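With one protein chain removed, the remaining protein chains of the complex are shown where they sit.
Here the chain labels run A and B in written order, and each chain numbers its own residues starting at 1.
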Amino acid sequence: MSDWAGVFIFFTVALVFGAGGILTSFLIQPRRANPVKMEEYECGVPTIGPTWVQFRTSYFLYALLFVIFDVETIYLYPWAVRFNNMQIFTFIEMIIFIFILIVGLWYAWKEGALEWK
Amino acid sequence: MTPFDFSIPINPSALTLEMLVAALGLGILILGIISPKGARSGLGWVSFLGLMGIIGVAITMWGQSGELLAGMYLLDNYALFWKITFMVAAALVILGNMRYVDKVGNQAEYYSLTIFATLGMMVMASAGDLMTLYLGLELMTIAFVILVCLRKTDNKSVEAGMKYILLAGMSSAVLLYGLSLLYGLTGSVIMLDISRIIAMQPVSPALVLALVMIIAGLGFKISAVPFHMWSPDVYEGAPTPVTSFLSMGSKAASFAIILRLFITALPGVWENWAMVIAILAGITIIIGNLVAMPQTNIKRLLAYSSIAQAGYIMVGMVTASEAGIKGVMFYAFLYVFATAGAFTVAAYFYNVTGSDELKDYAGLSQRSPLMAAVMLVALLSMAGIPPLAGFVGKFYLFKTIVDGYLWLVFIGLIMSMVSVYYYLRVALVMYRDEPKDPSPINVSGPVTVTLILTMLVTLIIGIYPGPLSEVVNSAAHSFFLH
Partner (left out) sequence: MLTISLTHYVVLSALLFSIGLFGVLTKRNAVAVLICIELMLNAVNINLVAFSKYITPLDFTGQIFSIFVITVAAAEVGVGLAIIIAIYRNRLTVDLDNFDWLKW
């Protein structure tokens, strides 16, 4: 059980540290509201018109490219787990795999899929 | 022994063909990226010559056999014969349609995807386990989907691509569910192990469900009735070279994998399913031929005729014997040449006139005797008229089922006669009717070579089937040696 005492202390300190800061600022802050202070800042500008509009298809093209490259990297994980006892052939195979992915990315770049149109 | 034991040494030379084809496809893509737009029409020649070189390498590998990764990848004459067939099909499609592709643009994408689809088919032909089977199938299907909507500003092409991806996605999900049940029942994905374990178990309802789903999923790929509804739409909407590759390559590869899956992995249960396959084959032959009759668009007519052809090939699967496998391979090989001939004519005609309608083929024999002759030979071969290759192929197929399935033989015979009707309708339009526009059509060099080659092969195999028959015998024999 003593092994876990360190973990417990760590979590307690983390909690106190985070909650303490928020609590202190809540206790000692001056409460004077004015319109300028209530405006949004750092979260973007106030919206103009309705915001429930269709997004441009360019967003989806980015998302597609991201998803495909993101999911393909799933193969890197089991490969990395076996990295220490691996034949040279398996290592070269992964290099080839990444090379193929890079050719795909190169193609997407060259075709202008990464540009905002 | 599990297939994922990394300490098993892998022999890379066994995968020479696949690696060469993959390198060729990637190379074409890279060449397309770095070469200027005007020089890209040369990519067709690069891919054609590359494929011819790889076919040469493949022929030297004849007779090799073995297994990789505990049976996940099977190498034998059976797989090699299919691989050569796929590469020949790809080479014919590329050689015959270079000008069509230049007109569409996107040469690099077209050629590299054609080669990747070929790679998928080759992986399917060698697949010894369910995972490899699925990956090969999907590599082929996804490449084909992109090829189908290659003309991305043409609404018909994109609509065909949409229908294809949705239905292909559904069918492969159904197939996969069947495969996952098969894995659950046997605890193995390797076909040779599955066959041993299945033989020890009684036939359970779950196995029946798995088989139904596998037949439905693969039936979609070969467009067997009642899973055929996608193919006329996709065939009409796709660019014609893609249609031709789709109807020969994708279908042949699916037959290769069906034979492997059912005969290698499920030999014990096959007897229970022969009747189902026989009935499916009968319905496919009847529906394909009857619906082809009223068609007025040449691509739709060829699409329905290819459904009927799939029915004929399924006949060879009924007995699941060495003779049946031989018939399937023989017919698939000559079907590649007949289809390549017919579709090359259709693609070139569309290129010149911008029409796929049958009535515009009027008087083709006066405008271009070669195109009309090739179309005639291809169609008559599909109909199974005696001196041509199709007759020999049908003879081998139906010979296997004379004992026990005589009704199917009769369906095949009657429907072959029916098919002569609509094939001859095309011939009449080409030879009897007067052309509206009598200007002659000049056929360019590579297309002439393709047309003459397909016609000669169809004629020679018909008259002198001996050599091909021996090759196919050896391939079918190697199937049972694992």
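Here is the rule we use: a residue touches a chain if its C-beta (ideal position, glycine included) is under 8 Å from a C-beta of that chain, and two chains touch if they have at least 3 such contacts.
Keep in mind it's a predicted model, so treat the numbers as computed, not measured.
Undergrad: For the chain left off this view, which of B:Leu24, B:Ala58, B:Ile142 or B:Ile286 is in contact with it?
TA: Residue touching the chain left out of view: B:Ile142.
Undergrad: Give the residue, chosen from A:Val7, A:Ile28, A:Ile48 or A:Val71, that touches the chain omitted from the document.
TA: A:Val71
Undergrad: Identify the residue among B:Asp233, B:Glu322 or B:Asp433 that touches the chain left out of the display.
TA: Of all options in B:Asp233, B:Glu322 or B:Asp433, contact with the hidden chain holds for B:Asp233.
Undergrad: Out of B:Leu31, B:Leu68, B:Val104 or B:Val189, which residue would touch the omitted chain in the full complex?
TA: Residue touching the absent chain, from the options given: B:Val189.
Undergrad: Could you pull out which residues of chain A are in touch with the chain that's been left out?
TA: 57, 60-61, 64, 67-68, 71-72, 74-75, 78
Undergrad: Residues of chain B in contact with the chain that isn't shown?
TA: The list for chain B reads 2-4, 130-131, 134-135, 138, 142, 145-146, 149, 152-153, 155-156, 158-163, 165-166, 169-170, 172-174, 176-177, 180-181, 183-184, 187-189, 232-233, 236-237, 291, 300.
Just so it is clear, only the chains that are shown with their structure count from here on.
Undergrad: Take the average of all CA coordinates in chain A, do the same for chain B, and state the distance between these two points in whole angstrom.
TA: One centre to the other, that is 44 Å.
Undergrad: Which positions of chain A touch chain B when the two form their complex?
TA: Its residues touching chain B are 82, 85-87, 89-90, 100, 103, 106-107, 110.
Undergrad: Spell out the residues on chain B that touch chain A in their complex, using ranges where they run on.
TA: The contact residues of chain B facing chain A are 6-7, 9-10, 12, 26, 29-30, 33.
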